[in-house]
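As you look at this complex, bear in mind that one protein chain is not there, while each of the others sits in place.
Chain naming follows the written order as A, B and C, and within any one chain the residues start at number 1.
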Amino acid sequence: MKVTLEELRAFLDEQFPQGAAFGSLQKLGDGWAEMKLAVDEEHLRPGGTVSGPAMMGLADVTVYAALLTRIGLVPLAVTTNLNISFLRKPVAHRPIWARAKMLKVGRTLGVGEVFVYSEGAEEPVAHSTMTYSIPPER
Amino acid sequence: MKVTLEELRAFLDEQFPQGAAFGSLQKLGDGWAEMKLAVDEEHLRPGGTVSGPAMMGLADVTVYAALLTRIGLVPLAVTTNLNISFLRKPVAHRPIWARAKMLKVGRTLGVGEVFVYSEGAEEPVAHSTMTYSIPPER
Amino acid sequence: MKVTLEELRAFLDEQFPQGAAFGSLQKLGDGWAEMKLAVDEEHLRPGGTVSGPAMMGLADVTVYAALLTRIGLVPLAVTTNLNISFLRKPVAHRPIWARAKMLKVGRTLGVGEVFVYSEGAEEPVAHSTMTYSIPPER
Partner (left out) sequence: MKVTLEELRAFLDEQFPQGAAFGSLQKLGDGWAEMKLAVDEEHLRPGGTVSGPAMMGLADVTVYAALLTRIGLVPLAVTTNLNISFLRKPVAHRPIWARAKMLKVGRTLGVGEVFVYSEGAEEPVAHSTMTYSIPPER
């Protein structure tokens, strides 16, 4: 693994100055990462459910974290494609978690998948697949 | 067309209380809609570029608006799948626009596509396809 | 589980008269299925690699099989969306396998994911997510 939890946390804080808006890093391993989003007003839809963009933002940054465990702290890796299926309504006013795993990390592309869960629930609320473009000169 | 611009604006304000965070409705026609997001600090990534989740949020709500021109003010239509390709870096500190068009509106599913642009630029910064599930009893 | 391996095999033979062109059912469980495609000339690209459409066809029918273990032998379930990431070059002239699992089976929609492998290899050659529309009157 090319980064520690502390290094990656510091890096994400720098890259995502809005910070908590995207989620906070919880666990890390070689090619995978877990993040949590403490849902607050800005992430909600009427009825207390978590908004799609909040889930997409969390999913996106969690795959990014999983990718960085393999390629190191590369600031210029960018998402080129994201596909997300919304499976169930998230539990109202409950944090959401994302667990991402890289399916492939090549020379120029990384592909990862990520499940999003309501805290305490077993069935995922969303599933997403993402492709990251990795800058050549690293 | 089953709604007017004013009716749909009022409806979106209700559905998305965060309002400006997702964008504001600009134009509307039968099966299509245009929205604009006045990018501010919360939507930015380092270097002044617009974040992916901000583009996804705008794309999502713009297809929702396009769908509602066909089915009326249905609050329970939900996104079931979203696919987005990020094509170019948005221009820093410039508003983004989304133009959505429905490809199909069936009994239970609506599929739309949407292009996202930096204001004033010709080439799209993102392209997204979305599926909405339409509630049966309307 | 609503079907046996034999029932589902007979049903797929009926639904896909081209048969071997799409693959043959190998294993089945509640919400999952495994199929194998004995790659022959019609599935190949120059260099002996398996064509994309051959992988997509196998992936599609394997998720369909996984879905039917939950809803029974419904002939009118149709794919509404398919997303596939091609991860690695399949091994030349080697059969490919697909392992599908349903992520959700609702009243009107089923979502599944499927990994495709070259026989004997550990890393997947492709990953796909699919949405099936389930006919209402069943």
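One rule holds for everything that comes next: a contact is a pair of C-beta atoms (placed from the backbone, for glycine too) under 8 Å apart; a residue touches a chain by one contact, two chains touch by 3 or more.
Just so you know, these numbers come straight off a predicted model, no measurement behind them.
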Which displayed chains does the hidden chain touch? A, B, C
Listed in rising order, the chain A residues that touch the chain left out are 80-81, 83, 108-109, 111, 131, 133, 136
For the chain that got dropped from the picture, name the residues of chain B it touches. 83, 85, 87-88, 103-104, 111, 113, 123-124, 127, 129, 131
Touching residues of chain C against the unshown chain: what are they? 14-18, 21-22, 41-42, 45-46, 51-54, 56-57, 60, 75, 78-86
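Quick note on the criterion: only the chains that are shown with their structure count from here on.
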Computing the C-alpha centre of each chain, which chain sits at the greatest distance from chain C? B
Where the centres are mean C-alpha positions, what is the separation of chain B from chain C, in Å? 33
Using Cα averages as centroids, what's the distance between chain A and chain C in whole Å? 28
Counting only residues that touch at least 2 other chains, which ones in chain A make the list? 83, 85
